[in-house]
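One structure below.
A single protein chain has been omitted; all remaining protein chains appear in their positions.
Let's turn to chain A:
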Amino acid sequence: MAVADEFGVLTKAFTGLGVDEKSLISILGKWHPEHKQSFRKTTRDIFVEDERQFERWDDRHVQKLQQEFLRFKDAVVLWTMHPWERDARLLREAVYKGPKYGILVEIACTRSSEELLGARRAYHSLFEHSIEEDIAFHIHSSEKKLLVGLVSAYRYEGPKYGEEVAKSEAKILKNVIKDGAKKLHEEEEIVRILTTRSKLHLKAVFKHYKETSGNYLDEDLGDHLILKQTVQCLCKPETYFTEVLDVSLKGIGHDFAKEALTRVIVTRADVDLKLIKEEYHHLSGFTLSHKIEEIANGNFKDFLLTLIARGDQEN
């Protein structure tokens, strides 16, 4: 490869998600001092001209690089963890480093009743508190009630539900939404229905809502992000995860969004990643693998692609 091309490859190896370990080894490993010098002088966003006549690593970039070197390790650790510990740690981080309502909703609503209970148990072991006590204590916004309710639920998972009750609750939701309160997530009936009813019951409510109002419930809740996410996570998680991936794969600037890529693929690989892939393709016109090839590097990229491919082998 010509040296100029190598500059391009090396720059890509340092940008995006994860690092391209092979290229770093094969290129950097054989460069002489003058090649490295050349690289430093021409790559202006990674190296800055210091006043004392040398090219210095940009501090922010070194920090970013540190994160990117760890991205593969973080993915591996998350993948290997017991799902209960994994979810307990994700919940903890969402409360203490944020708060990140989306992740709290995601975990409380997309896990099965037993998985959520397990996460709560693991939370006891790891942090010597209950998750509900920590959320209630650390979150002061009006979303608190909804979040505590979601995380405390131990939903019935059997096949029975009341069709008439589902119909009347769809009506209740329709009226509450129509009344147009600003903080819909504080409305008692909405919180009651979303935090206590079984998923099957809620799917029936969703269906009746569409039949009687002509709209999808999650779309009508569009102005109230936390409620929209709650409904999606409970009734059609693939839609929720597809949107998270879409944002993550576009908005590369935010750390938060970058972590979502790992989290979604690692936590859904053995659950519904196949469905998510299909919906992502439908939404964006690209395959998930294609996008990941574009923006991820090295071992991190290979690991994600391997996890994504698992779903294909199974059915």
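List of remarks:
As a convention for this text, contacts are C-beta pairs under 8 Å (C-beta built on N, C-alpha and C of every residue); 3 or more make two chains touch, one makes a residue touch a chain; residues count from 1.
Everything below uses one rule, namely that contacts and distances are computed from a predicted model.
Chosen from "Annexin", "Histidine-containing phosphotransfer protein", "Cytosolic iron-sulfur assembly component 2B" or "1-aminocyclopropane-1-carboxylate synthase", the protein name that UniProt gives for the omitted chain reads "Annexin".
Contact with the chain that does not appear here is found for just one residue of A:R56, A:K97, A:H129 or A:R310, A:H129.
Although one chain is not drawn, the whole complex shows that of A:R155, A:K171 or A:K236 it is A:R155 that touches it. Among A:S198, A:T239, A:T267 or A:N297, only A:S198 touches the chain left out of the display.
Across the entire complex, the residue among A:V9, A:L24, A:L70 or A:L117 in touch with the chain not shown is A:L117.
Touching residues on chain A toward the chain that is not drawn are 117, 120-121, 124, 128-130, 132-133, 136-137, 148-149, 152-158, 160, 192, 195-198.
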